[in-house]
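Of the protein chains in this complex, all but one are displayed in their positions.
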Amino acid sequence: RPRPKKPLTIGFAQTGAESAWRTANTVSMKSEAEKRGIDLKFSDGQGKQENQIRAVRSFITQGVDAIVIAPVVETGWDPVLREARRARIPVILTDRSIQTSDESLFSCFIGSDFYEEGRMAADWLAKHTGGKGRIVELQGTVGSAPANERRKAFAEGIAKYPGLKILDAQSGDFRRANGKEVMESLLKKHGRTIDIVYAHNDDMALGAIQAIEEAGQKPGKDIVIVSIDAIKEAIQAVVDGKINCTVECNPLFGPKVYDTAAKLLAGEKVPKKLFNKDELFDHTNAATVVASRQY
Amino acid sequence: MSDSALRKTPVIWPLIGLALLVVLNAVMNPAFLRITLLGGHVYGVPVDILVQGSRTMLLALGMTLVIATGGVDLSVGSVVAISGAVCAILLQGGTALAVTLAAAVGAGVFAGAINGVLVARIGIQPIVATLILMVAGRGIAQLIVGGQVIIIASPRFEFLATGFVFGLPFAPLLVGLLFFATHLFLRRTAAGLFVEAVGDNETASRFAGLAAARVKALAYVFCGACAGLSGALTAANIRAADAYGAGANAELDAIFAVVVGGTALTGGRFSILGSFLGALLIQTLTTTMYNVGVPPAVAPMPKALLIIAVSLLQSERFRGWIAGVRTRKRRAIA
Amino acid sequence: MSDSALRKTPVIWPLIGLALLVVLNAVMNPAFLRITLLGGHVYGVPVDILVQGSRTMLLALGMTLVIATGGVDLSVGSVVAISGAVCAILLQGGTALAVTLAAAVGAGVFAGAINGVLVARIGIQPIVATLILMVAGRGIAQLIVGGQVIIIASPRFEFLATGFVFGLPFAPLLVGLLFFATHLFLRRTAAGLFVEAVGDNETASRFAGLAAARVKALAYVFCGACAGLSGALTAANIRAADAYGAGANAELDAIFAVVVGGTALTGGRFSILGSFLGALLIQTLTTTMYNVGVPPAVAPMPKALLIIAVSLLQSERFRGWIAGVRTRKRRAIA
Partner (left out) sequence: MEQEPLLQLRGITKRFVGVTALQDVDFRVRAGEIHALLGENGAGKSTLIKVLTGVHAADAGVILFDGRDIHPESPKAAERAGISTVYQEVNLIPALSVAENIALGRQPGRFGFINWRAMRRHAREALSRLDLTCDVDAELGSLSVALQQMVAIARALDLRARLLVLDEPTASLDEKEVAELFKVMRRLRGDGLGIVFVTHFLEQVYAVSDRMTVLRNGQLVGEYATTDLPRLALVGKMLGREVKDEAGRQSAPAPVVPVEGAAAPVLEARRLGRRGAIQPLDLTLRRGEVTGLAGLLGSGRTETARLLFGIDRADAGEIRVRATPAHLRSPRDAVRLGLALCSEDRKSEGLLPNLSVRENLILALQAKRGAWRTLARSDQEKLCAHYIRALQIKTPDAETPIRNLSGGNQQKVLLARWLATQPEAIILDEPTRGIDVGAKAEIEQLIAKLRAEGLAVLLISSEIEEMVRNCSRVLVLRERTLAGEVSGDALTPERLMHVMAGTHE
């Protein structure tokens, strides 16, 4: 394949370093760049959009070949993206998309499909429980996009199965400690009527597992547990039979992002919306991937 | 504690709040108060409240002294994260439990010493001085664990947070013991008087021969130690060090607990028992919201309302005003 | 402002900090100071700093008065979210721009009035009183927008944050004008004096015939109004109301700016100019971290270090200590 004479320079405006998922995401971007000999200009936005905008501007002045943004918020990107277009630098959005009146301002979006994740969880449940069971839902941080999407998709997914009922829903803030605490309360409130736990992320599920064990029940057996993210620890829990299923929210964006960037720079057309492939892990396949899991 | 009515008053309001919450819960869900034996130990919602609340109580204990000296420590949440990270790394490396715990508390003491020096020796305003560690501390914790959530696989460590002795939960017992010991220490020795004196009028205390700066600094050190231990409990509770999430917003809860417990942010008089009840009240409220099924979106509201209610009741001006309205009404009727 | 040297001192340290940062940036990246004309208006990093910083400056302006009265307003971030939500809903409904802006500021005034009543009339401690709206306010904002991010499609509204007049950015001009007007108002009338008097010694001010409670309450109302306008700017800047993220942690930056600008959290003397410079300094630092390429893990550190440095320099005790060390050294040499 034709190698560019000069190594590619790509600017990446990351959101921050707020979670293990994000760290894995950063690592993937960096290590993959190293592997491919790409000069990656990395910038940490510390959770602030203005920082990211500033970073993007500096990428433009430095004349990078492509810009990758993991936007902190969905809105307010138009001005800086216009500047990038003026400088003819393609922009790839990752992880979260943006809201804009002019879709041509960015080349494509590569992300995790939170909605799809929620739907996959619902489908798996429907299939493996025979469409029956009382569910408690551990929601993510109120108002956040993944929590919103995963809640909506799941609700819509189980709507077709009248036997699947949401008994209770509380926010565990995506945190392990809160997941545990909420689960403890719900266990006491609903006694042994809980059949299923649906957690918006693995951390909360892992917290809930502890609560269930401390209540003298067997997670994965007495109570079916479904969660999202598929971090290594959760896949191990699937292997151990404590989590029944975890839907991947793959943070390893590196390969896909750089592939896409190369295509864009070569003038190829790419779809506007690309999803990083998310898999689903349950007892059938967890054991095979757990060893090779990096995060 | 002195028997004077003055000291006891602040404790009344959190007690009443607590009673109201318990009644509310018991009505909504009669199982709320049920405590059963499960696998040889007590089991039930009140047990959960004590166990979950023990970490905030510990923070409130340290915070009480800092607030009594007229300061505030915003860094406790970050110290919890640091201490948890230290525990995880050490346990991962096979360090003995006692050493690990000492290191966790030691990390807290170190952090507290930094705060203490900044506030007491150099004279930086407490909010600013401790904000620095609050902001930087979480980064430090993340450096320690290398940005990972580190799993802790030590049953003995886990016991700290989830263990039972003689069928009773260990963490609340430990914390209760620490409260009692602190209370005894502060009230049986002159230490409590010194803290209150420094908080009430630092200059006057210094002129009376107190080492005011040392008293203040030690309050921060103690607060750091409490936060360090609380960090160990937090890590033990979830069997992992979560540098990003551990202790997030914990400083707010601790401050709330202290204020609701009747210790004024302006310093001076403090109530250890009040802080205990304040922390218990806040945890009970959190649990109540799960129990009652408050929708997550409006969950922050009840807490805000509770705190405002207790603060209102503690405000002399408000009580006077209410009394005034009543008298006026009575007069109008007569 | 009075001409006394005393008042001018606090402004020195943020100025020095600012100068150092600019030099650092210019050395690391000579393009830093380059300002060009692009499409008929100025363009460059310093312009960005002013535009991005304008929202924090506005918050710092209101916060200065609140802090000067001896209080603090933790709710400004939530008010920013509320006001942005109000703007979005109204503009969506086709309301006129002027009415929308009035409503945004009005929402801030309303929030400020609640804080003011709680603090000044009922006597709840400022941290607690404003924490309530801080916690509950974001929920309110989310209720207003129904949990959605609402897009604003009004170029005239957007102009507030991103427009240019005579080639100069509008937002900093507006904010600068407000600072100047506030400064004039406070120093040409007795209002500034009242604020400082109440902040320094509330009882004495009351005894001296000031309506201390009213002065305090008005400070919160003004702070709320500033936060309301800042919320409109924030929404205009991202052309959307983001109830979840708008103004998050904004209160910290505002407090930092005020403190770095030389106004003590204990109340009393304040410096409007200092707060302006403080906010500018903080924004410049943020931008600098980009320019210099600080690694993510240590990103919170520079801010913490800067704040501690300025606080240290402002601490008389520290300066005295440094001076003492120097004298002792000199003596040792002699």
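Letters A, B and C name the chains as they come in the text, with residue numbers starting at 1 for each one.
The working rule: contacts are C-beta pairs under 8 Å (C-beta built on N, C-alpha and C of every residue); 3 or more make two chains touch, one makes a residue touch a chain.
Treat the numbers as computed from the prediction; the structure is a model and nothing was measured.
One chain is not depicted; across the entire complex it touches B, C. When the omitted chain is restored, the residue from B:T69, B:T162 or B:S205 that touches it is B:S205. Across C:L193, C:L265 or C:L305, the single residue that touches the chain missing here is C:L193. Even with one chain removed from view, chain B keeps its contact list with that chain: residues 2, 4, 6, 188-191, 193-194, 196-197, 200-201, 203-211, 268-269. Against the chain not displayed here, chain C makes contact via residues 2, 4, 6, 187-191, 193-194, 196-197, 200-201, 203-211, 268-269.
The rule we apply is simple: only the chains that are shown with their structure count from here on.
A separation of 30 Å divides the Cα centre of chain B from that of chain C.
Per-chain CA centroids place chain A at a distance of 34 Å from chain B.
Each of residues 142, 147, 297 in chain B touches at least two other chains.
Looking at chain A, residues 17, 142-143 sit in touch with two or more other chains. Contact residues of chain B toward chain A in the complex are 29, 31-32, 38-39, 43-45, 48, 52, 142, 147-149, 151, 162, 234, 237-240, 242, 244-246, 248, 286-287, 289-291, 293, 295-297, 299.
Within the complex formed with chain C, the chain B residues making contact are 72, 118, 121-125, 127-129, 131-133, 135-136, 138-139, 142-143, 147, 252, 255-256, 259, 264-266, 297-298, 300-301, 303-305, 307-308, 311-312, 315-318, 321. Contacts from chain A toward chain B in the complex involve residues 17-20, 23, 139, 142-143, 168-171, 173-177, 180-182, 184-186, 188-189, 191, 203, 206-207, 210, 214-216, 233.
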